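Right, chain A next:
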Amino acid sequence: MDLAVIEKVVATLGAIVVFVFALIGLRGEWPKNGLDDIVTKLLLGLMAFGCLLVLLATAGLLPRGGA
Partner candidate 1 sequence: MSVSIAKQGYSLGHGHDEDAHEQVIYQETRDMRLLGFVLFLCSDVVLFSAFIFAYIYLRTTVAPSWPPIVGGHQLPRLDTAFAAVNSIVLFGSGVTMHYALENFKHANLRRYNVFMGFTILLGAMFLGGQGYEYAHAQIGGWSGNIFGASFFTLTGMHGFHVFAGVIYLLVLWYQTQRGVYTQERYFGLTAGTLYWHFVDVIWVGLFFLFYLW
Partner candidate 2 sequence: MAQRVVKPRTNLGPGFWPVTAFIIVVSAIMSYFTLTSPWPIGLIPAGEPAPATDALFRFLGAVGATIFNIVTIYTIYFGIVFAKPKNALPNAIGVQIHDAPVLEFWWTAIPTILIVVLAIYSTKIWLDIQNTQGDVLTVEAISYQYGYQFRYPRLAQPVSGEMHLPLNTPTTIHVTSRDVIHGFWIPEMRIKADMVPGLINTLRVTPTVPGRYPIICTEFCGVGHGSMKTTLVVQSQQDFSKWFAQQGGSQSSAGGGGGIPLSTGTVDAGKVLFGQKCSACHSTGPFSQKIVGPGLGQIFSDPAHPKLVNGSDPTTQNVANIVKNGFQGDIGTMPSAQMNAISNKDIANLVVYLASLSKK
């Protein structure tokens, strides 16, 4: 119980930080157009999306059953 709360707090803060830095990295990548850059953009974007999923989870919006 107590542990779960700590976990949620840590996850939320971490998610925000990682999300921000992922976006910064993404912005740095944006102008480049090599194959590796394109793939990196895609993957970084998906990773940022992953952070959003974590936020949804910690906010209790997902899973819909609640966990």
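By definition in this document, a contact is a pair of C-beta atoms (placed from the backbone, for glycine too) under 8 Å apart; a residue touches a chain by one contact, two chains touch by 3 or more; residues count from 1.
How these were chosen: all candidates are chains of the complex that A comes from, given by their letters.
In this text, all values refer to a predicted model and were calculated from it rather than measured experimentally.
Enquirer: Using the contact rule from the top, which of the candidates 1 or 2 touches chain A in this complex?
Expert: Per the touch definition, chain A is in contact with 1.
Enquirer: Hey, which residues of chain A end up touching candidate 1 in the complex?
Expert: Result: residues 4, 7-8, 10-11, 14-15, 17-18, 21-22, 25, 28, 34-36, 39-40, 43-44, 46-47, 49-51, 53-54, 56-58, 62-63, 65, 67 of chain A touch candidate 1.
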